[in-house]
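Beneath this line is the structure, given in structure tokens, with notes to follow.
Only one protein chain is missing from this complex, and each of the others stays in its spot.
We call the chains A, B and C, going by the order they appear; numbering starts again at 1 in every chain.
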Amino acid sequence: MIDIKITNEILDAAACIAKATDAACGGIAVFIGAVRNQTKEKKVTRLEYECYESMALKEMKKIAEEAIRLWSVNNIIIHHRTGILHIGDTAVIIAVSSAHRDAAFDACRYIIDTLKKTVPIWKKEIFEGGEEWISAHA
Amino acid sequence: MIDIKITNEILDAAACIAKATDAACGGIAVFIGAVRNQTKEKKVTRLEYECYESMALKEMKKIAEEAIRLWSVNNIIIHHRTGILHIGDTAVIIAVSSAHRDAAFDACRYIIDTLKKTVPIWKKEIFEGGEEWISAHA
Amino acid sequence: MTINILAFGIVKEIAGSSRKVLELENGTTVARLKNILETAYPKMKQLKSYMVAVNDEYAEDDLIVSPNDEVAIIPPVSGG
Partner (left out) sequence: MTINILAFGIVKEIAGSSRKVLELENGTTVARLKNILETAYPKMKQLKSYMVAVNDEYAEDDLIVSPNDEVAIIPPVSGG
């Protein structure tokens, strides 16, 4: 089962884990990406996430399908938040359940690594004294 | 911060994630080990977990300290359940938070892999037509 | 032909808008479109990289844009 969502609402890790729970699965690997208070030497006050939603949903689905192809995991949940996020807020939750834990870990890590490379979502860091679109400049 | 618990009560993933959440951490890797309905060809009806608690707590603490030494992660939560568990019940939750996700993933995986090798906890599978202490025989 | 172009992230700021309408010759490729954009918005050349998506899919440079395509300019992504 693949469950993909992009939302302006607060993400719910417990709900994602509940969705991934499956009597055939012995392990659920979960990644939670949160806004931290520091990047390099700057003190971050908030982040603004922007998204090309129709394409982002398609790219996430591709990633989930590839993870199932590579590791035969049972269930993949990918929820990503957009809009204004503050320190400690959850930006993304990925939950992967599988019969065995190695597949769940490998797939979960593949999904977040690939999401960060291919899914059209952008964050702007607003820090003390300025703002910057992450990754935009060399 | 290290938080280790062995309990007969239901485990709470959301509480573990909340404990691991930290303004300095950009990623939380979580592993949830659940009772699945099948091992090899047997249909499992329930599991009974037994524990040498004083030693198990010490061994878990050693694992957490080693994970912090190896990956400099910030927070480690290890909650393990004992007693009678049914299909779909959560047996163990490991949550690791860190500034960067790679360290959180590596540490989380190390912790569950090592826990399964060294922590004195035993499970007996009760399946249709018999029961067996897991791993006891070659 | 008239093409609607979506701009995101820093490209939206460079272009001053999230949606631009461009008048292009028939047969314009993605590579040609990039040239046109970089001429109109020289700051785009300062980006680390950027991609073009056509109809929600990353597009190669030799793809030819068609009138009803949805074209999007994708600066380096930074989700998660």
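Points to keep in mind about this one:
Here, contacts are C-beta pairs under 8 Å (C-beta built on N, C-alpha and C of every residue); 3 or more make two chains touch, one makes a residue touch a chain.
Because the structure is a prediction, the values reported are computed rather than measured.
Put simply, the missing chain touches B once the whole complex is considered. Residue in contact with the omitted chain (choice from B:Ala20, B:Ala67, B:Ala91 or B:Ala107): B:Ala91.
Residue-level contact of subunit B with the missing chain is found at 33, 49-52, 54-56, 58, 80, 91-92, 112, 115-124, 133-138.
Following the convention adopted for this analysis, only the chains that are shown with their structure count from here on.
Each chain gets a centre from its C-alpha atoms; the one nearest the centre of all protein C-alpha atoms is A. Along subunit A, residues 33, 112 each make contact with two or more other chains.
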